[in-house]
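Apart from one protein chain that is not included, each protein chain of the complex appears where it belongs.
Take a look at chain A:
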Amino acid sequence: MSRMLQIICFIAVMVCLLSAGGKVYHTATPLKIIYPDYFGNRIMIPADNPTTSEGVYLGRMLFYEKALSANNKISCATCHQQSLAFTDGKAFSAGVDGTLQPRNTMSLANLLWVRHFFWDGRATSLEMQAATPLTNTHEMGQSLEVSANKLQKRYTPLFRNAFGSDSITGDKIVKALAQFERTLVSANSNYDKYLRGEYQPTASELHGIALFYSSPEPTRHSRGAGCGHCHGGPKTFSDLFHNNGLDIIPKDAGREKITGQAYDSGRFRVVLLRNIALTAPYMHDGRFTTLEEVVAHYNEHVAQSNTLSPFLQGNSNSVNGTSLDLNSQEKRDLIAFLHMLTDSSFIRDKRFSNPFLN
């Protein structure tokens, strides 16, 4: 082979390698998730799953993809419906085999700030969380390997764009789902607008805000509902677990099943209150169908037990009172505030809607 031919061959090989490089190297576009400064930056994005436009797009498709279930009839969105702030209005959702889930479907919003997922906090990342409903026999009921196989060809370009190679794996499925879920930021409720100085609350709402954040101090003639201790701050969320006095002896031991510690009996995650008016029924077992029932619970029906949250003990607006003792107007005002947390733009946001319908 002449020297010139060798050089031409070398150049030809290099050109081939370089042109293939566009496909081999990962070039997904980083996506910055926008949220208000007052939410703070203590967010959770794993180093091995940065958020990208292509990853989020794929995740949205997968969120609404029924092929991820064993009977091809259920997607994540079956139980997590956007119009209900990603819940389904049921106490217990049914899986592919018709079995009802043991706990109420949790709403999805502002997951960037959550460090413990599920009612008992057993998953420490959205990636870990997503794998459970996909594969649980009584939920979507399909192994990640089978799901990956079912997505072959149809989804190959989307996986290539998101993760830089044509291979479709269970790991990439849960990563894409987690990326999409992290973009579900709800920050445009009337409460947000009030925090930004764009909305003037009604007198009832303002009173509700004050009650929500104040602890009852009857000796100082200061009335409050003491909700803010666990649900407080602009996010209306803290990553906490409490026994909120639903039962003297809990039917579901909650976090105790994970830690094995007796002090965790009946403890469940303190839920996000954003969009709470849309996410009935309430509590881990969906026992309350209205916010009125929820407020009545905290006001009049907290059950004493060894693991009842210390923050629900000795809280009364009456001197030596044994219950919270809010009056009916105060309860209405508190509920008016809870309705302020409904974000109507979040539940209509096209970025989160079913891509197969658009």
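The rule we apply is simple: a contact is a pair of C-beta atoms (placed from the backbone, for glycine too) under 8 Å apart; a residue touches a chain by one contact, two chains touch by 3 or more; residues count from 1.
What we mean here is this: contacts and distances are computed from a predicted model.
Missing chain, UniProt protein name: "Molybdopterin-dependent oxidoreductase-like protein", from among "GerAB/ArcD/ProY family transporter", "ABC-2 type transport system ATP-binding protein", "Molybdopterin-dependent oxidoreductase-like protein" or "APC family permease".
The hidden chain makes contact, of the residues A:241, A:282 or A:298, with A:241. Among the residues A:53, A:188 or A:259, only A:259 touches the chain that is left out of the figure. Residues of chain A in touch with the missing chain: 116, 121, 238-242, 253, 256-264, 267, 270, 306-310, 313.
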